[in-house]
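Only one protein chain is missing; all other protein chains are in place.
Up next is chain A:
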Amino acid sequence: MEAAYKGILTIFLGVGGCLLYYYLSNQFLDKVLYPAKGEKAGQNINRANMIRPWLFILPAMLALGLYLAYPVVATLWYSLTDRNQGGAFIGLANYQQMMNEPKFWEAMRNNMLWLIIVPAASTAFGLLAAQLTDRIKWGSVAKSLIFMPMAISFVGAAVIFKLIYDTRPVDQAQIGVLNAVWLQFEGGIGSWLILRLLPALLMLCGAAISIYAAYGVFSAIREKGGAVLRSIAVIFLAFIGYSFLSLAAGAFTAVHEYGVPQNWLTIPGWNSFLLMVVLIWIQTGFAMVILSAALRGIPEETVEASIVDGANPFQVFFKIKIPQISGTIVVVWTTITLVVLKVFDVVFAMTNGQWETQVLANYMFDKLFRANDWGVGSASAMVIMLLVSPILIWNVYNARKEMK
């Protein structure tokens, strides 16, 4: 009980303190510093009004500075020093050490895959769900069901999916849904189609898309210039395409043990995707809600006009509706991208980065709090920040454009 009392007391003190701060500081400004009377009344009022906004945002600025700006600077400093040498400045040695670790590159590669697949899949499923639920009677029920995972914490969702992927010894009954399905396969043609061809084809599609995008950017260099940024993009896309290709080869040649329950989360290559499913499951609801609102904002008359113009439902969707909500799609996509770049809980709770599922945030956690290597840990934190910042800026820019 004592804790509860303390909690309530804290709330009262905190809220009361805030009110007191705003009241007293304004009183001080109006009555003591620049009183609105005497000879300089007009001038004083003007001055007081110039200072007042600062009074209001001061607490927020202090809090942000203390909890946001200072940690960033401190982390940057840690990443350039060595604690074991009493905090001596060692330049980029931490970064060098990090670059030489295969685990870091594994985390980078996984993060890039997450970065492409999760936002793409969430936005696509969200858009599909938004369009379909608008059309049917029980759409609002379906919407609530699809949105519900948003209310579950990442760790909670991870626990739920751990049960789905659960494995018991061979002689026991399987409680995991995925293994229950798996045991239905016996190695015939159906198994070959579903377990080899399908995933391999999906991966090949991914590879084709990223290589096509890379080609598009490459030809843009020839036409429009901008060689530096665009060549980085080409290399990046080619790398992703290569990753997809190796995954396709893996999926096609892997040896399956039919009739034996699988430890899903320990199968390299597959397990990362199984983890991504968790985040897609959660983020689809978010994408659906935002995109559904955007779809409803499209003037019905433009849709009708296109129908009269002769567009079929697919053309209406892809040529009239999607372009009109492209801004919102970008915002949704980048917002999910930000979540994905920082993904930690899901990996931490399900595999803890083992079996080649490491991601940057979990790598950072490992280095900082398990290995107590503050230098490399901070360096990886800086890498995450560097990756997030441009997307964040773009996201804010687009969101502002949307609001206008």
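FYI, contacts are C-beta pairs under 8 Å (C-beta built on N, C-alpha and C of every residue); 3 or more make two chains touch, one makes a residue touch a chain; residues count from 1.
Throughout what follows, contacts and distances are computed from a predicted model.
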Protein name as given in UniProt for the chain not displayed, "2Fe-2S iron-sulfur cluster-binding protein", "Sugar ABC transporter ATPase", "Acyl-CoA dehydrogenase family protein" or "SigE family RNA polymerase sigma factor": "Sugar ABC transporter ATPase"
Touching residue (missing chain; options A:L55, A:A249, A:A311 or A:L338): A:A311
Of A:Q43, A:S140, A:Q184 or A:S326, the one touching the omitted chain in the full complex: A:S326
Sole residue of A:S246, A:T302 or A:S389 that reaches the chain not shown, by the stated touch rule: A:T302
Absent-chain interface as seen on chain A, which is shown: 299, 301-302, 304-312, 315, 319-320, 323-324, 326
